[in-house]
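The next block holds one structure in the form of structure tokens; read it before the comments.
Here we show just some of the chains, and they stay where they sit in the whole.
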Amino acid sequence: MELPAAPERSFASDNSAGAHPAVLESLARANHGHVIAYGADDATRECEARFRDLFGADVDVQLVYNGTGANILALATMLGSLPGPHHGVVCSSWAHINVDETGAPERVLATKLIDLPAPDAKLVPEQLAELAHLQGVQHHVQPGVVSLTQATELGTLYTADEIAALCDQAHRMGMLVHLDGARIANATAALGGTPAALRSFTIDAGVDALSFGGTKNGLLGAEAVIFLNPLAAVGSAFVRKQVTQLSSKMRFLAAQFNAILDEGLWLDLASHANAMARELYLRTSCIDGVILDGPPAVNSVFPSLPRPAIEPLRDWCFFWDWDESRDQVRWMTAWDTTVDDIERFAEGVRAVLAAPV
Amino acid sequence: MELPAAPERSFASDNSAGAHPAVLESLARANHGHVIAYGADDATRECEARFRDLFGADVDVQLVYNGTGANILALATMLGSLPGPHHGVVCSSWAHINVDETGAPERVLATKLIDLPAPDAKLVPEQLAELAHLQGVQHHVQPGVVSLTQATELGTLYTADEIAALCDQAHRMGMLVHLDGARIANATAALGGTPAALRSFTIDAGVDALSFGGTKNGLLGAEAVIFLNPLAAVGSAFVRKQVTQLSSKMRFLAAQFNAILDEGLWLDLASHANAMARELYLRTSCIDGVILDGPPAVNSVFPSLPRPAIEPLRDWCFFWDWDESRDQVRWMTAWDTTVDDIERFAEGVRAVLAAPV
């Protein structure tokens, strides 16, 4: 089979992309002279101020290295803020913390994840309400924190109202709410693309703490845990160190965020990735043999393909399987995906699917 | 060497003794018909009432199987009641939790024991005050609970005033106080022998929770965790199950305590063991070659002996080494030690030490 030149960038993951140039420039600017280690530096103070500004509140900001670290720090601190050590974490069975973190939550938190079925990776308040039968019974882990993912692992979105309803239900039952925002920029871009949109589904909705992703959105590697509810943040700095996420040269985590929080670059990058996914959908959903449910909400599409086409296509331009039972794969765009990448990719898909098997 | 007949009971440990007959009788009485499992039975309710009566307060009582379980349950619950998950446990370097529990505290609590030097196994308030330099520094575990042992692992005693001073200091620094009372009966017997004496160094002194030993004082195997401060007891029942210490047939733990809490039997047994240790001291300290510092406070004496005498003596009547560098051993009396046992033992000591080496 004759295939066109492969796209310059793959559709494997937004983790496959590098860093935005502004991020490297910011690192270079921060790399000047001696500063006190572990966060008592100007870049870190600037970063904290930027996050306070973004959320319009005196939030507690803890910069960390990666998404698993962010989730663990958030959850450990939240669990610690609840009276008693007997609480577990409620999540969707699709949750990254449940599926893709090698049991880091169970290892470091030493508690149970209570995973609930969710076909679209979204929990609903009724599922929380049903957990009431566990409450007060000494034989069961007590639900303590609910962890939602926004955008979800399946590329779906909660509306602000849906998150608010989940927070209401959780709080009525004495639980706290965590938001895993590894792709919070993509979610914000999709839900309005403004700081107000961000606030609508986080602080205004009642979320107590969140993991604010940066790595998948153009950083080299940095995430932030934002504690919106100060009562859920007790000891966060100590816990960050305990879970191995305290950086000595903190200025270099801060500088990365300072670059993309400046003038809304974080939203521009995520909007672009989302737009490229829509473009990818438009260019490929019309190809015979590509089965796609509808346009993507954020920056991933999950097509089913004729099985014999998958390997040749992957060999040509790498991507990951999603659900092998349905011959479903995942194509993901990033902050640096170009229309040219998509055109070439669509051309390749067309070529492989048209080939006689 | 010709030795007299060995004593019927050894001086190895108060754990070597069996159960008092009243305990077996109480088990037999409780063994009647069906009752609801896990503590919703009359014997357990009676036991809880007896402890409330003993402490003169509405204490939270959690019956458990053994001393390590009691300590772990108490500490886990207390740490959980503090805001944040970043606290450690301060103790003497002699503490049973530090030396003799195979790392159960670190494994199950997943936190650090901050062990402080204490030649006589007793902490002093100044040692707590010095920990202030750790407080608020994110690189150090924060002192959260102080665990004292009464009577200590070296057979010494805190006065009620000493414990009150430690509690004051700890509370001023935001810490809670746990008392490991594996031999609390011996301590109480030595400090007055009344419920008032017990209260003076526990609830009145400001202790927040304690492990109330029973096994070493004539039970088959049962201990109780008594939470004196309700704020330190949040979720104690859940934690008991989590740390594997919830008994389904709880009535049989309760029945053991009901036997010895009745009419002060627990104090009679401990007073007897203490008296026997004093007798042992009197009969052996005068023997040439036995070095003893002074009369015992509770039920153990720690003599240094001529090295060549130790093994023949131990082969004749078993006991444990204590500090080999000083040829020091431990002789311990129990609720069932008799004057005849002591006379025979002293006779043997005399015979072995008089023998030409």
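In this document, chain identifiers A and B correspond to the written order of the chains, with residue numbering beginning at 1 in each.
Throughout what follows, a residue touches a chain if its C-beta (ideal position, glycine included) is under 8 Å from a C-beta of that chain, and two chains touch if they have at least 3 such contacts.
All figures in this text were calculated on a predicted structure; none of them were measured in a lab.
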All chains are the same sequence, and 2 are placed; what is the full number of copies?
4
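Definition applied: only the chains that are shown with their structure count from here on.
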Separation of mean Cα positions, chain B and chain A [Å, integer]
51
Given the complex, residues on chain A that touch chain B span 38, 76-77, 79-81, 83-86, 110, 138-139, 142, 234-235, 237-242, 246
